[in-house]
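As you look at this complex, bear in mind that one protein chain is not there, while each of the others sits in place.
Lettered A and B in written order, each chain numbered from 1.
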Amino acid sequence: MSEKLTKTALTPATHTTPPAQFSHGVRKGGLLQVAGQVGFGPAEPGQAPRPVGPGLREQTLQTFANVESILREGGASWEDVVMIRVYLTDTAHFAEFNEIYDEYFADLTEAPAARTTVYVGLPAGLLVEADALAVLG
Amino acid sequence: MSEKLTKTALTPATHTTPPAQFSHGVRKGGLLQVAGQVGFGPAEPGQAPRPVGPGLREQTLQTFANVESILREGGASWEDVVMIRVYLTDTAHFAEFNEIYDEYFADLTEAPAARTTVYVGLPAGLLVEADALAVLG
Partner (left out) sequence: MSEKLTKTALTPATHTTPPAQFSHGVRKGGLLQVAGQVGFGPAEPGQAPRPVGPGLREQTLQTFANVESILREGGASWEDVVMIRVYLTDTAHFAEFNEIYDEYFADLTEAPAARTTVYVGLPAGLLVEADALAVLG
């Protein structure tokens, strides 16, 4: 118990280097925190990240895929997630978002995570952002 | 220590089934996360949730009552909460909100939680949302 816990940055191969001194996710002890993810497609060398398709569905599915890559990189899965924060940009997207979300998580065997959904501003072209907190073990 | 932690969904009797694949709160190990709560009155069978009274006071007190139901369902109380996130929709509500908040938490014996308060968009008719993270033990 007296051993020092290590903080590990999680950088899946699908992700570009963050544009600033932060990590896509970190794990320390039994906690895994995924940074805010958006609908950027898989990293391509020498190219700036770009959101997939203009629609909410494509961006949401890509956002969840990006969260999942980081969870896996840290040895976790959606089953371990206790909180998802969802940031939408338009209240009119709520019903469609929930539909996509329900489909995506239909096969979860553990209890689904708690969630907060709020409407905020995001950089141009981005419709959805999500971050997640997981407890491992 | 090698036993697998269980993730438990917290669904108080006062709450309706969430409109999507998420929980009102979850507990895993020593962490209890309450999902974003709003001022919906107690669940009535077959009816969609409705916010109580139009005013900030009623909605705030109901929001806190809803957070508390989930904390209790998971074996925790406000005393265990380490973080409250408050989402308001109007900066003009800040002073009144703080007054209500102070009254509500006047009898806390442990240190009050840390708090972040920001102004975001919420679905029509909702003035306040709050979520909370508790550490048990």
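In the analysis below, a contact is a pair of C-beta atoms (placed from the backbone, for glycine too) under 8 Å apart; a residue touches a chain by one contact, two chains touch by 3 or more.
What you are looking at is a predicted structure, and each value in this text was computed from that prediction instead of being measured.
When the missing chain is restored to the complex, the residue among A:Ala43, A:Ala65, A:Leu108 or A:Leu122 that touches it is A:Leu122. Counting over the whole complex, chain B has residues 30, 79-80, 82-84, 91, 94, 98, 101-102, 104-106, 108, 110-120, 133, 135, 137 touching the chain that is not drawn. By the touch criterion stated above, the residues of chain A touching the omitted chain are 4-5, 7-9, 18-26, 28-29, 31, 33-36, 85, 87, 120-124, 129, 131, 133.
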